[in-house]
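With one protein chain withheld, the remaining protein chains of the complex are depicted in position.
Let's look at chain A:
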């Protein structure tokens, strides 16, 4: 018989082990559908690993894919820490991307050291402003932010499509619904010539470090944690609960907006309505795998990105659909949720006593 005994405290190594274990368990479970499809299981995994990490090129591709996931992962982590269930990172990403194009595609002419920060700040503000609406609805009227943020994703995406078909449409794009390209001065430089990896990664990693310091070391970070863990007691202790929530909204939306800026100004160069293959939603998985730790978001995003990049490469080689990547990521999420039991309970096997 299995017994669950609540833990008084959870050691850090266990939290890490659960996340790593969940990733491995997800890969193992994926072996079942792989085997059923008749593919060589071991060979497929080797191809996946090679595709994700096999050489410098593969690694750079994985890190490129991880960059927006770090941003959206951080956006989810900071919001979920405060129990603000922001499901709208996808929309906030597009808001940031829209701001990037609006500011960086010719409206303002300035040298790179002015234009790049301007574009990033503009994108962060756009994402933040978008999330501020549901946060205010929540604090003022008690509106459920899950519903509001989720539905706003669709509104934003339709708005982006409208802009791309109308005012923002690039006349030079042969009729394709895409924006004019951002200026060279607004572009995030490549990290290594010849690879797609760009400075967005550096900004993402710095953001994670800053967010970690902010949450653990600052007064406002303390207030956010207090509000997230027990809003009633925080209010009783005189903490500014509404302001803390608004700040969380600004941070979370801003980080998601940066994901959009990083994708447009660092990778694609212009905006299309298929800029993000669900980075905003994948950020929730990334944050959950990282146990909502900003530093944990970095490896977690690299894992999820690696799965996607590796699966792409594998599917090209042996013809197994790359939807397998979605399966791995979904299984990883489920595994980490099950693994969460281990961090909250000690699991003890007891022999049923003879009566």
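What we mean here is this: contacts are C-beta pairs under 8 Å (C-beta built on N, C-alpha and C of every residue); 3 or more make two chains touch, one makes a residue touch a chain; residues count from 1.
Note that contacts and distances are computed from a predicted model.
The complex appears with one chain absent; UniProt names that chain "Simple sugar transport system ATP-binding protein" among the candidates "FAD/FMN-containing dehydrogenase", "Simple sugar transport system ATP-binding protein", "Sarcosine oxidase delta subunit" or "Iron-sulfur cluster assembly scaffold protein IscU". Across the entire complex, the residue among A:135, A:208 or A:226 in touch with the chain not shown is A:226. From the options A:194, A:238 or A:319, the residue with contact to the unseen chain in the full assembly is A:238. Residues of chain A that touch the chain left out of the display are 1, 3, 5, 8-9, 217-220, 222-223, 225-226, 229-230, 232-240, 348, 350, 352-353, 355.
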